Structure formats: structure tokens, C-alpha cells
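The complex is shown incomplete by one protein chain, all other protein chains being positioned as in the whole.
Order of writing sets the labels: A, B and C. Residues in every chain begin at 1.
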Amino acid sequence: MWQFIRQLFHKFGSPKWFYGIASKMMPWLLAIGLILLLAGLVWGLAFAPAERLQGNSYRIIFIHVPSAFLAQSIYIMMAVAAVVTLVWRMKLADLFVRAVAPVGAVLTFLALFTGAVWGKPTWGTWWVWDARLTSMLILLFLYFGVIVLMSAIADEKSSARGVAVLVLVGVVNIPIIKYSVEWWNTLHQPATFKLTEKPSMAPEMWVPLLFAVLGLYLLFGWLACLRMQTEILKRERRTRWVRDLAAAGGN
Amino acid sequence: MHPIRKKRLTIILFLLAGLAIAVGLTTYALRQNINLFYDPTQIASGEAPLDARIRAGGMVKQGSVVRSDQDLTVEFEVTDFVSSVTVRYTGILPDLFDEGQGVVAMGRLHPDGVFVADQVLAKHDENYMPPEVSDALEKAEASGARAPAMNQ
Amino acid sequence: MAFDSISAFIVMGGHGPYVWTCYAVFVLALLGLGVWSRRQRNTVLRTQKRQMDLEQNGRVTDKPAPASFTRIHPS
């Protein structure tokens, strides 16, 4: 049993193996992700009923919540990968962090941007320096820091581990984001979705939202696979299989 | 005990002690009012400092909004269903501002008990529902139907 | 459909600019991310292929031997 897990682990750590698996999964991730996201967005934009108080401006929720959700969970995934990098020195984990950090930064930016645009008609301001907004801004800075450090350290191994340390240090921000709305009396409303309770939202609103979140998740999976493939190709440039692959034109 | 194990144990104990103290201090801190937010009851009982920029929040009392016909000055009462405080504000109110809705106002409490706000923000709760549903709910409560606020 | 007409859909009860800006930025950002990532991977593959072609023609060696003086013809 233990032997088997070990073998699986080794296999999982092999970039070549991952490249193949990713190639197989990517069309599915892209197709299902796009369908779900589009369905969620179209439903949310055109078919979901208007909200009783906010009218139509609440339709921003269908992109705001998925972006914010992904922005945080990407960071958590990066942190898990950082632990794997530091403890088991698995190459793929580092490749994941490298591939995914820019995606996380873009999604954090989107969450902040859509939040600002949504805030104007509902709260009456583009931006307030309240705990949730500030901690999201810090998350964006953390992503920038990770990206900058990644490119600053030339040596492959120390870059991987240095970035992992930085990612782990930044994890303290995640619980602050999560609980900021409960600890402080912020303008930002508490979470609509909770694991333990029924969503405090009408079903014809939360079902499309769920679609959008799942769709964006799958799309992120596609992006992560694609970008990890790029990193693998860069790093394994000199190996036999990459040369064969390049000769065959990338398939 | 093996020396290396003993060393590890010391480190772990050191970590745990640090974390425990930090958690304890944080929970103490969170029980204090550290973001200068006061509800109407606190303001009425004189807990809020005068002439300092504070935040106040609560529900806008039904039928309390008085608009000036000369300029954009609005006066309304903010209540937490125990006490209420009068808020005066000059400026454009957010779309979501309405009687019976939550607001957060930033400004200063004057000695006469009026809260003069320089910013009024509407607070939305985590409940989203379509107008028909809320209408049905309100009818069920038989508390006077309100016009659906579709196009505000 | 929650709207009576196409124009109502675009105006969104006065909130149109806010909603549509958000959706436009979101779609553009994701599209950009996808296209950029794809192009990056293809570039890596293409450079690799060009490198290998050059190698095959014996013009550039990927790893020059430490003591040899290979003349490189710039193309």
C-alpha cells in the first residue's frame, strides 16, 4: 500500500507524465468550463430576476463573487504547493506556483475592479478603506511580490524554495480576508454562500452564480494546465521527449 | 529523552505558546470596539466621543426622511430599534438609500445630539431576493406593502 | 427573460454602464489571459524547434564542448 502511494507520488512528480495528462484533460476543462461560465453569465445577465433593492446592478455579483472566490482559493492552492515544494521538493508543485501566480493576480484585480464598480451604485462610493477591501488589496500586492521574486532569482532550485517561503508568509492574509466581514463592522456584506447554511439568496439567483463559480474554476484548471505545460517545456528543454514533441509540432 | 527530540519538543512548545498568546490577545482586541463604529444606543447613552470622526450605523427609520427644498440637505433618523439618532447630511445619497434600509454614516456627533455626516453609505446585507418574493414576504407579514423598487 | 426589450436589457434600469463595464473587463481579461498563455506555450515550442533545426544543420550546438572553438554564423 505504502509502496503504491510512493509510486503514485513519483509518477505525479514526473513532468512528462503530467504533460500528457494535462493534454488529455484540457479540452474537457475548457469546454465544460466555458459552457458553465457562459450559461451562468447569460442566465445571470438576462434571465435572473432583478433584486428587490439593488435592481439590476446586483448582476455584477455573477462575476464579482467567482473572481473573488478564485483569487483566494488560488492563493491557498499556491500555499499548499509551497509546502509540497519545501518538504518533498517536488518540481511540479513549484511549476504550479509559477504558472498560476499571474492568473491569481488578474483575478484579484478583477474582484477589486468589479467590486469598485458595483460599490458605486449600491453603497455610493467606488472605494472605502474597510477591512475586506484593504485585505484584498494586500492580496494583490502579495501576488505581485511573488511574481517579482520569481523572476528575480535566477537559480531554479533556490527560486522555487524562496518563492515558497514568501507564499507561506503571505498566507496570514487569507484568514484576515475571510473573517474581516465578521470581525469588524464593515460596509461589505457577509458571505452569501456558507457551507453550513442554506444560501440567503433566491434559488433563481444562486444557481447561475454557482454555475459561474464552477465554470470559472474549470477554466482556471485549463489555464493552470496550459501554463504549467509552458513551464515544463521551458524547463525540460533539453530532454528527449520535449525535443520529440517540438519536432512533431507540439502535439 | 533523546536530545534531538527534546529540542524539537521545545521548539513546538515555543510555537504553540506564541500562537496561544497571539490568539488570546486577538480575541481580547476583537471584543473592544476598535473601528470607531457606534450604534444609536451607544450614541444615545453618551459612549460616543463628541467632535471626533466616527462611524455610526443602523436602519433608517420609516417615515423619518426629511429633504430640504433648497439644497441637498437631508435629515433622517437612524435606529437600532432601541434608540435612534438624527443624522444630517448634505450631498447625493446612494441609490440604495431608503427608509427601512441599513446605512453607515461617517461624520461627527455634535453636542446637540445631531450626527452631522460627511459621507453616507448604504449597507446591503447578504440577502438577495427578487421583488416578487420580498413582496410576498411583506404581505405575509401584513406590514403594509411597499412598491417594488425595480427601477430606482 | 427578465427584460421586456433589448433596449431595456442594455439600459438595465440605469445601471447599464456599471454592469456592462464589469462584464466587458472580465471577459477581456480572461480572454487576454487565455490567448497570452497559449501564445507563450507555442512560442516555447517554436523556439525549441528552430533551435533543433539549426542544430541539425550543424550550425549551432546546444552545449558547446568546453574547449572547442565553434564558429557561429549569425543568420
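Quick notes on this one:
The working rule: a contact is a pair of C-beta atoms (placed from the backbone, for glycine too) under 8 Å apart; a residue touches a chain by one contact, two chains touch by 3 or more.
Here is the rule we use: contacts and distances are computed from a predicted model.
Chain not shown in the complex: UniProt lists it as "Heme exporter protein B", one of "Urea ABC transporter permease subunit UrtC", "Heme exporter protein B", "Fructose transport system ATP-binding protein" or "Hydrogenase assembly protein HupF". Counting contacts over the entire complex, the absent chain touches A, B.
Note that of A:Met77, A:Leu166 or A:Ala247, the residue touching the chain absent from this view is A:Leu166.
Shown as candidates are A:Ile21, A:Ile35, A:Ile76 or A:Ala152; the residue that touches the absent chain is A:Ala152. Residues of chain A in touch with the missing chain: 86, 134, 138, 141-142, 144-145, 148-149, 152-153, 155, 157-158, 161-162, 165-166, 168-170, 172-173, 176. Listed for chain B, the residues touching the missing chain in the whole complex are 3-4, 6-7, 10-11, 14-15, 17-19, 21-23, 25-26, 28-34, 36, 49, 52-54.
Everything below uses one rule, namely that only the chains that are shown with their structure count from here on.
Between the CA-based centres of chain A and chain C the separation comes to 19 Å, rounded to the whole angstrom. Annotation for chain B: residues touching 2 or more other chains are 150-152. Residues of chain A in contact with two or more other chains: 48-50, 55, 57, 121.
Taken in their complex, chain A has these residues touching chain C: 41, 45-50, 55-57, 59-60, 63-64, 67, 102-103, 106, 109-110, 113-114, 117-118, 120-121, 219, 222-223, 226-227, 229-230, 233-234, 237-238, 242-243, 245-247, 249-250. Contact residues of chain B toward chain A in the complex are 30, 34-35, 37, 55, 57, 92-98, 101, 104, 119-135, 148-152. Taken together, the chain C residues at the contact with chain A in this complex read 1-3, 9, 12-16, 18-19, 21-23, 25-26, 29-30, 33-34, 37-38, 40-42, 44-45, 48-49, 52, 62.
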